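Every protein chain but one is kept in place in this view of the complex.
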Amino acid sequence: MKNRARLSLRVPAPPSRPGEKPDFSGVKLSGAGEVRRPDIDTRAHDMQDMAFALIRVLDDKGEALGAWNPKLDAETLRRALRNMLLTRAYDDRMYRAQRQGKTSFYMKCTGEEAVSIAAAFAMQPDDMCFPSYRQQGLLIARGYPLVEMMNQVYSNARDPLKGRQLPIMYSSKAHGFFTISGNLGTQFPQAVGWAMASAYKGDDRIAASWVGDGTTAEGDFHHACNFASVYKAPVILNVVNNQWAISSFAGIAGGNESTFASRGIGYGLPALRVDGNDFLAVYAATQWAAERARSNLGATLIEHYTYRAEGHSTSDDPSRYRPSDEAKAWPLGDPIERLKHHLIAIGEWSEEQQQAAHADAVEQVKAANKEAEAVGTLGHGELPSAKTMFEDVFKEMPEHLRRQRQQMGV
Amino acid sequence: MKNRARLSLRVPAPPSRPGEKPDFSGVKLSGAGEVRRPDIDTRAHDMQDMAFALIRVLDDKGEALGAWNPKLDAETLRRALRNMLLTRAYDDRMYRAQRQGKTSFYMKCTGEEAVSIAAAFAMQPDDMCFPSYRQQGLLIARGYPLVEMMNQVYSNARDPLKGRQLPIMYSSKAHGFFTISGNLGTQFPQAVGWAMASAYKGDDRIAASWVGDGTTAEGDFHHACNFASVYKAPVILNVVNNQWAISSFAGIAGGNESTFASRGIGYGLPALRVDGNDFLAVYAATQWAAERARSNLGATLIEHYTYRAEGHSTSDDPSRYRPSDEAKAWPLGDPIERLKHHLIAIGEWSEEQQQAAHADAVEQVKAANKEAEAVGTLGHGELPSAKTMFEDVFKEMPEHLRRQRQQMGV
Amino acid sequence: MAQMNMIQALNSALDVMLGKDPNVLTFGEDVGYFGGVFRVTDGLQKKHGLTRCFDTPIGEGGIVAVAIGMGAYGLRPVVEIQFADYIYPAYDQIVSEAARLRYRSAGDFTAPLVIRTPYGGGIFGGQTHSQSPEALFTHVAGLKTVIPSTPYDAKGLLIAAIEDDDPVLFLEPKRIYNGPFDGYHDRPVQPWSKHPASEVPDGHYIVPLGKANVVREGNDVTVLAYGTMVHVALASARDANVDAEVIDLRTLVPLDIETIVTSVKKTGRCVIVHEATHTSGFGAELSATVQENCFHHLEAPIERITGWDTPYPHAFEWQYFPGPGRVIEALKRAMEG
Partner (left out) sequence: MAQMNMIQALNSALDVMLGKDPNVLTFGEDVGYFGGVFRVTDGLQKKHGLTRCFDTPIGEGGIVAVAIGMGAYGLRPVVEIQFADYIYPAYDQIVSEAARLRYRSAGDFTAPLVIRTPYGGGIFGGQTHSQSPEALFTHVAGLKTVIPSTPYDAKGLLIAAIEDDDPVLFLEPKRIYNGPFDGYHDRPVQPWSKHPASEVPDGHYIVPLGKANVVREGNDVTVLAYGTMVHVALASARDANVDAEVIDLRTLVPLDIETIVTSVKKTGRCVIVHEATHTSGFGAELSATVQENCFHHLEAPIERITGWDTPYPHAFEWQYFPGPGRVIEALKRAMEG
């Protein structure tokens, strides 16, 4: 051990930065229909390969291929497409609203619409979702009124959350949508607890949760996988790998060293890796996991391989840390375009219908927004009462909060 | 989805409880010499099988077999054996001291001596260890004076930690032994940080850390694996799977669902699984990982498959939760017996020498204990000064601590 | 009525609630088959079944997170953190999640969980088995903090906590699990059986949250204490020979300000006692609150007798622990002040 070599610290960096050419040459894709579909009662140990493959159903020609093809009827697909269009139109409108000063903050899910819309379609309406801030599509697909979402974003008098939460931190128990936390990852093990409760009660409802690639680094990710494995909780644990965590590429979360799906292996959790921009693939993977969970076979970890096509939030400018044309170079395309292409390919849709559906989505959003704005926007119009600030801290307001409310003079 | 099945909650339980027959039929062992030895620069992805195998060198006849045989000379093996004997004798003496009321608390590592002694032998003396409370063997093998350890356990006037720490929470920077924390798992990512620092400085020293099977459930385990993977930290991450975490069997930590070694796969960390009661196997695995780390190839996760042959601590009574003869039924035997057997098998040792070595270890411990007891034991004899209670909270004592010291009247 | 020590009383509370409400379940490290390292859940798994009382992985953050999810479902989980010193890995889930769920969802989701954990010194547990972290939680809006000082209160408060719809941190003073330790560590240990509050009804009853208990009436000085220190305060009042009124707070949040203020207005003097480190301890809040409410009645400075601002040092248990020696002196100073 004389003359030992000098060590050096490795800090990973993405293949390209602003001013450079986008480079996705490292991305390994399976072909559509290529990956096997194990039975839902397959032992996790016997399907470890799935964590390194990529489930894809739609090919470049818009054909649906292979064992994972969920074979949905055209009407369902059209509904799904409309929901994705609605989500995107909603995002666009709210983004503009923030830019117009009508609220403080907004976050889009552009390019990731399939992840939540397909999940909502593949799960039962009474299954419980513990989303991150980028699954607004779940609410939309489950029919939560757009105007309620807007009231929340605008913190106006009709905001169901009474102006207390940052925009987009929705909550609706009635729609199986858990109150979103500003703290990353905390909902992941909570979902496991909810699922354990459902199993404890002999219920038949399952839970699902979503975190980003970056968020997998939190201890809560580990707790979720571990408790889910130990107690065979009926839960679907989704990692939405959209390649970026604000300005950090997925390699900073460990994504260069292995797939996020493969994190499941060490817990003995079955893990699927799926083309997140392929509605059919996400649907099929979710369905597989939901069926497994509902059959008392426990949790599944699903990595959704996708791309955050826009900035992290209204506070972010991605051109400062990645090539501005990177989104266009993303090899898995756009989820809306791909589903549209498929519907057209099977003769169930046309460019004209797409135009009309898009216009309809924009119209719905516009109407809802008009209604919400008529109530109020952040600091303008009808606002929630400041008095309610002291409510819901506890079920009953204790003396000290009563006094403070008095001091505030309301 | 009509008539959905009712879910139920699964709570894992060990195969046997007090009053029942010990049952290790679930334990799958590889044969000695059977498992392949990949080159140290093998990609983690290409050695995932290692996480499910069990590296063993010594067979039942005491022969050393296969590619992992480190081929140590007999003198080294005898030194190792003496260190294991010394560790056990030390444990026995201190355990009795606690029972005699000479201190408040003690923890043995009986049956796990190979884990730390072999690691100390395979690493360089200036490599930095971040142990749990069950790696006293590291200190002993590195020549830290027994009497100092005892002074710490007795919280007497010569306690290097000035009476501040619970017994066994040793610290010696000079011996590359990081101050032990009462909080499980915190040292694991700290070791990664130390290793990153070594790499950052272009040093050649590596770090190692140890946690128990139970402790793998802490978020810090996840942080350690993740940071180690991302920054390719030169560190060895050891999981000492001794089957129990106080009263909880390893299944409560997820050990029934996959191996602890396989936790490494999701981070892209090479993972080895090793017979922790086989000195040669532990040595060889540690050496492999150390060489890999020192070659700037990053971290390795090693699961040491062993058995906690005695109670968790002096506060514990294992017969309340596991068959009292379970230790005897443990299929991997006793590490001291096995190394002895090997040395005898190769003609380098005898039962008589073993007796003498044992007597010598007991004698060393006795002498050191006499010296330590002469100074003092908890609350008796020469004690550290209570005044020092206010020191080392900060580098310089701030005004408020000065005042408090005054109030205490010392 | 049975005679119980605090461990038995807590066990009885859990037993009663497991029997009464199928939505109650309890889990934590070593709480299942073994019954907990302090035996508080002893026998409950056997009696109520594997899914009602079970072991968990050693991940405090996971334990609390899972309990929050269960609470959101509609259960009433009671979790044990083995020592309060090990609650910090769960800090984010408690502070950012359990405490805020109701507020941030405008009542849509709630987390009616109880976190039980043994705390405090006096047992030669060293730095990581002796801490009193209450003030790290009393600062958090949305969380209740409860500390019993007798078997009777322990059972009644724990049942009240389980039935409460808000998250409750339930700190158990482990030094008095087996007897009402008064701080005289060199005198023989008293068992609970000699204390009237060891008479504990077998069935269901509650001691309401948010109500302090005047455990000794007096006119000259008010002593505010909780947990183990209630017994130290009582012994000190007796031995200082002052007409002290001793108040056992029982609940720190919400605090029974009225009982405190009424007493201090009567006595004009106040001594606050706790084991936790001094700076930013809960004594600071008590002192500030008393001062704000009783300024014109105060005849002497309010004093805080607390642990020192150091980690809890193993060998200096009794130099660290705020025992009768220091409390008696403070009472005398208060009377002179």
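Order of writing sets the labels: A, B and C. Residues in every chain begin at 1.
Keep in mind that, in the parts below, contacts are C-beta pairs under 8 Å (C-beta built on N, C-alpha and C of every residue); 3 or more make two chains touch, one makes a residue touch a chain.
All values derive from a computational prediction rather than experimental measurement.
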Check: shown chains touched by the absent chain are A, B, C
Any idea which of C:Glu80, C:Glu163 or C:Asp309 touches the chain not displayed? C:Asp309
Option from B:Phe227, B:Phe249, B:Phe279 or B:Tyr305 whose C-beta touches the chain left out: B:Phe227
Out of A:Asn69, A:Thr87, A:Ser181 or A:Ser198, point to the residue that touches the absent chain in the complete complex. A:Ser181
In the whole complex, what residues of subunit B lie against the chain that is missing from view? 128, 130, 160-162, 164-165, 169, 171-173, 178-179, 181-183, 186, 188-198, 200-201, 207, 219-220, 222-224, 226-227, 230, 392-395, 398-400
Name, in rising order, the residues on subunit C that touch the hidden chain in the full complex. 61, 85, 88-89, 91-92, 95-96, 100, 103-104, 127-128, 135-136, 138-142, 253, 255, 276-277, 279-285, 287-289, 291-292, 295, 298, 300-304, 309-311, 337
Touching the hidden chain in the full complex, which residues of subunit A are there? Just list them. 9, 11, 13, 17, 104-105, 155, 159, 163-167, 169, 181-185, 214-215, 217-220, 245-248, 252-254, 315, 320-321, 378-379, 383-384, 386, 389-390, 393, 400-401, 404, 408, 410
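Basically, only the chains that are shown with their structure count from here on.
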Top of the farthest list for subunit C, CA-centroid basis, is A
Chain centre separation in whole Å, for subunit C relative to subunit B (CA means): 35
If I count partner chains per residue in subunit A, which residues reach a count of at least 2? 196, 198, 200, 219-220, 222-223, 226, 230
Could you list the positions in subunit C whose residues touch two or more of the other chains? 51, 56-57, 59, 61-62, 89
